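Only one protein chain is missing from this complex, and each of the others stays in its spot.
So, chain A:
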Amino acid sequence: MKLLTHNMLTSKCIRGVNVGYPLSINASDVRVADVDFNPDFISRMIPKIDWPVLYNAVERLGHVEDLPKETPVNYESNEDFLKKAHHALLEVEIIHGELVCPESGRKFPINNGIPNMLLNEDEI
């Protein structure tokens, strides 16, 4: 699971959970993949991303390197920044671990890079 995916997932579908965002991460296997960089694509994705959530996730995994805490102004033309964003969003992957609902503590296992967000009927 890429951190881009983490940025869009919530556990709000659990009965009694209001926001369920962001999910906490416990990772036991993290890998860094090599993904083709496309500055135009990353630039168009930035407005959709909850940046502090991405920053905290990448920091939690120990891959923050020199990713800025905030998106810089005129980031569209800042290739150095876009490369760092690309790395954080698409290259850092959680292979095994779990996501945890911030409100209920419900754990969602991640195996082979696939989070299991399926709930039991009595949780919905």
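Everything that follows uses one rule, which is that contacts are C-beta pairs under 8 Å (C-beta built on N, C-alpha and C of every residue); 3 or more make two chains touch, one makes a residue touch a chain; residues count from 1.
Everything below uses one rule, namely that contacts and distances are computed from a predicted model.
The listed choices are "Metaxin-1", "DNA replication complex GINS protein PSF2", "Aminomethyltransferase" or "Methyltransferase HEMK2"; the UniProt protein name belonging to the chain that is not shown reads "Methyltransferase HEMK2". Residue positions on chain A in contact with the hidden chain: 1-2, 4-5, 8-13, 21, 35-38, 40-41, 44-45, 48, 90, 112-119, in rising order.
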